[in-house]
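Every protein chain but one is kept in place in this view of the complex.
Right, subunit A next:
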Amino acid sequence: MVMCSEVSSSSYHVGDHNMDGLELGLGLSIGWSQYARILTAKDFPTKQNYCSSSCFVNVAKSSSSGIKRTATDSVSPPNGNSVVGWPPVSRAHRMPCSANEIKLPTRNLISLTEQNKSKNRTVGINDCSNERNRNSDKKYRSVKVNMDGTLIGRKVDLNAHSSYEMLAQTLEEMFFQRRSSTEAAKSSRLLDETSEFVLTYEDKDGDCMLVGDVPWQMFLSSVNRLRIMKNSESNKLAPRSQENNERQRTNVV
């Protein structure tokens, strides 16, 4: 949908061209009434109903799928219609735990000080910051992907994929896009054991596993990061027939 066109150096003057094709008859405001019917408020539903009238764009509807802000942002305004983006207060001034809360309760303060004494603890002051760190509630869940021999890693949103095939396809596009079709067929079938590269992942225990063995949902809940490994290195993988309740740390050196 994005168009990037170069700016033309010649300016285009509407007046220079034949306007007939546009079927417009706009003159200056003095002569307006000759060419166009002046529309008044009677011709439209009341402004507040723009949102709900069937022949106009429903602002609330069309942007609901696009809201990426937190749920607390869609608070109803006083007139009862949920008018998106009004009043125009930007994100920084709409934060859930905003200035309406003046003070923290004393007991929370004490426990906070105590918690802060132990190092390297990530503690949120209110529940707000804890919520933001909870990965399971997020709309997107991206994990890092590194490929052997490539300096810069990428990130892929796992929640945007529903199967291993889809994921493999995305990764192939990310890392192998420049190959010719014959080469691609040979070496980039990441789920195929005989190709040059193999797709692996690091799970929550730090083990290096081959992608594809467990059901997709189970994979989603245990994957930490992905690695496209050269097939020659694949002896470092954990044994495939590992039982879930027998998680021995097979060391990846």
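FYI, a residue touches a chain if its C-beta (ideal position, glycine included) is under 8 Å from a C-beta of that chain, and two chains touch if they have at least 3 such contacts; residues count from 1.
Basically, contacts and distances are computed from a predicted model.
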item	value
Protein that the absent chain corresponds to, by UniProt name, given "GATA amidotransferase", "Large ribosomal subunit protein mL46", "6-phosphofructo-2-kinase/fructose-2,6-biphosphatase 4a" or "F-box domain-containing protein"	"F-box domain-containing protein"
Residue of A:V83, A:L191 or A:L220 touching the missing chain in the full complex	A:V83
Sites on subunit A contacted by the missing partner chain, in the whole complex	1-8, 11-15, 17, 22, 24, 26, 29, 32, 36, 38-41, 44, 47-48, 50-51, 55-57, 59, 61-63, 65-69, 73, 75-79, 83-94, 98-104, 106, 109-110, 112-113, 116, 119-120, 122-125, 128-129, 132-133, 142, 144, 151-155
